[in-house]
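All protein chains but one are shown in place.
Moving on to subunit A:
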């Protein structure tokens, strides 16, 4: 009898401790940020003892739909989805809902009804712009401050929202004015080329700060400023968004001043929400906003660089 009890206890303990299985349909690895998101999701899952089934969709929605169907067929305990596009998810999300499998959206949103997914984890792009703008308001030199802006790809939602947020923040501030604004397509070479034209058009010394919609463009612009014989970070203040490893190196060298983090750790909050849901069915909010943390030269940029450089950026 005692033995039977023990065995059943062991069995019970076994089921309780048995790993939850989570399927993760990732868009692809088109950028360093996304590679870092994948790496961090794997690390988070391993740390929590979750069995992660990973599927790389290579930028195609049909691959993602096929992956979700296969996760449903495998009977996973939850699905993480980083949707490549916003539309066309209704039927496959319904299939997951019918199988009682909670779906958590990472990073991007979908147009489907909110009942079809558990929650969405993401960053508020407007808020990122506001944090960057607020930094400039707090740190601008005395007097007039003429700002140049390197925008993201024209028409993309990060470009629109990060521009809006920055303008919201500097709106009330005295003496800050955006004098030039042009797209650098989110690339280093774009940032460098456009910054060169800014320096020509505004005659360098009149520019007080640069706001770049991502770090890569800021890194290109830093080279342009250096080659024009000026000191980036001192003559021209530089604030950007994303917090990729290389910008921390630039901050350590004193070339960049501040960056706002778009955290690739979307899965941490997602797993938190899922664990609460598995434990007692707690329904999280429909949108979990990740922190948009500001990093400056005072935040030990070299240590941040070391911590990030192996995440796959």
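Operating definition for what follows: contacts are C-beta pairs under 8 Å (C-beta built on N, C-alpha and C of every residue); 3 or more make two chains touch, one makes a residue touch a chain; residues count from 1.
Everything below uses one rule, namely that contacts and distances are computed from a predicted model.
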item: Hidden subunit of the complex - UniProt protein name among "UmuC domain-containing protein", "Simple sugar transport system permease protein", "Serine 3-dehydrogenase" or "Asp-tRNA(Asn)/Glu-tRNA(Gln) amidotransferase GatCAB subunit A"; value: "Simple sugar transport system permease protein"
item: Omitted-chain contact residue, chosen from A:113, A:157, A:200 or A:289; value: A:200
item: Residue of A:66, A:116, A:173 or A:228 touching the missing chain in the full complex; value: A:228
item: Hidden-chain contact residue, picked from the options A:44, A:128, A:246 or A:304; value: A:246
item: Options A:30, A:291 or A:306, residue touching the unrepresented chain; value: A:30
item: Residues of subunit A in contact with the chain not shown; value: 29-32, 35, 151, 154-155, 180-183, 185, 187-190, 192-194, 196-197, 200-201, 216, 219-220, 223, 227-229, 246, 312-313
